[in-house]
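Structure incoming, see below.
A protein chain is absent from this complex, but the other protein chains hold their places.
Chain lettering (A, B and C) follows the sequence in which the chains are written, and residue indices restart at 1 in each chain.
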Amino acid sequence: MSIRVQTEDFDLTAELAALRSSKTDIGAIVTFIGMVRDLNEGDAISTLTLEHYPGMTEKSLSDIEKEANSRWQISQSLIIHRVGTLKPQDQIVLVAVTSPHRAEAFAACEFIMDYLKTKAPFWKKEKTSQGERWVEAKSSDDEAQARWKQSD
Amino acid sequence: MSIRVQTEDFDLTAELAALRSSKTDIGAIVTFIGMVRDLNEGDAISTLTLEHYPGMTEKSLSDIEKEANSRWQISQSLIIHRVGTLKPQDQIVLVAVTSPHRAEAFAACEFIMDYLKTKAPFWKKEKTSQGERWVEAKSSDDEAQARWKQSD
Amino acid sequence: MNIKILYFARIKESVNYSTEDILLPHNVKTITDLKSYLAQRGDVWTDLFTTQQTIRAAINHELVDNTAIINDGDEVAFFPPVTGG
Partner (left out) sequence: MNIKILYFARIKESVNYSTEDILLPHNVKTITDLKSYLAQRGDVWTDLFTTQQTIRAAINHELVDNTAIINDGDEVAFFPPVTGG
């Protein structure tokens, strides 16, 4: 389990090579990459700036990884989230999960993204021709996260 | 939509760069990589050889991509499947799906893999210290595919 | 009618053929008929095409079931359940 919060971009091939290097029981790798879209609510985006809460971010991502690890058979997982100022089509986030079984890798990767979207303390501010504005949270993200709730 | 059946390995970063180059409305990329496992049914694998049915393979993968495209909002998709003789931890298959929305990218990518596993004409033969043997189809793969059936 | 038959994987190894062009008698109209016809060749053919062993069939690159009709010039394929991915 590994977590990084960084301003630098990441290279998927290199990250996956590192993730796989120590394991030989991997049958499946599922990865998610989130990118800056060129449009939001009809306006062209020139830049997107990500702020976060150092300390809580790492704790929150680590808690999400641990929860995924307790629910599914995961060999390795990696979360990289960028902060700072990005342009359209820049990579924002990488979640990679390896597992002996593909269904577990898919579920764990999607779970991590749905929780990250609603629990991890990141905030986006976008610059458009209309000026700067904070991105609003989406209720669809809350609904996506709520799907995973377990009844005790 | 793009399909390749090849003996050569593939590089994920390069494939995704090509996939993304023509589109600017992408918010999410989900990728699946399947790899040769080092063990199957308790025996160490020395090589895995993939046979396929040229012509039907391409048609079958193309039909699966089209079906995924009709069910979800996909910007681009790519399927690469290797054939020939591979070693443990070699990459076998890549499925990459880009979409404006992450839930659609996850669903389409997993759908393509579940259908590929049960519909596309590939067969695996593995070499172990016990000799060569054809890999048996798994009922869990049929069940994974059956989940996606739509009631009319 | 004339058709082409292809065999793959375990079945190809059993029959020791990968492909054949064959002239079918008039009473062979479906995949079931073709399996019975091939089973008459005896030995491994009988084992393969009359037992409960699962054999998948395709006509012209499309998966079909046993009731599918075969037409002149078709490419028919027999193979075990697929194991790619």
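To be clear about the criterion, a contact is a pair of C-beta atoms (placed from the backbone, for glycine too) under 8 Å apart; a residue touches a chain by one contact, two chains touch by 3 or more.
In this text the structure is predicted, and so the values were computed from the model without any measurement.
Engineer: If you put the missing chain back into the full complex, which of the shown chains would it touch?
Structural biologist: A
Engineer: Give the residue, chosen from A:12, A:28 or A:50, that touches the chain omitted from the document.
Structural biologist: Among A:12, A:28 or A:50, only A:50 touches the chain that is not shown.
Engineer: Determine which one of A:29, A:74 or A:93 touches the chain that has been left out.
Structural biologist: In the full complex, the listed residue that touches the missing chain is A:93.
Engineer: Write down which of A:16, A:29, A:74 or A:113 is the residue touching the left-out chain.
Structural biologist: With A:16, A:29, A:74 or A:113 as choices, the missing chain is touched by A:113.
Engineer: List the chain A residues touching the unshown chain?
Structural biologist: So the residues of chain A touching the missing chain come out as 34, 50-53, 55-56, 59-60, 81, 92-93, 113, 116-125, 134-137.
Just so we're on the same page, only the chains that are shown with their structure count from here on.
Engineer: By count of C-beta pairs in contact, what is the leading chain pair?
Structural biologist: Chain pair with the maximum contact count: A-B.
Engineer: With chain centres defined as C-alpha means, what is the inter-centre distance between chain B and chain C in Å?
Structural biologist: Comparing mean C-alpha positions, chain C is 26 Å from chain B.
Engineer: Nearest whole angstrom, what separates the Cα centre of chain A from the Cα centre of chain C?
Structural biologist: Computed from C-alpha means, the inter-chain centre distance equals 49 Å.
Engineer: Note the residues in chain B that touch 2 or more other chains, in rising order.
Structural biologist: Chain B, residues with two or more chain partners: 34, 113.
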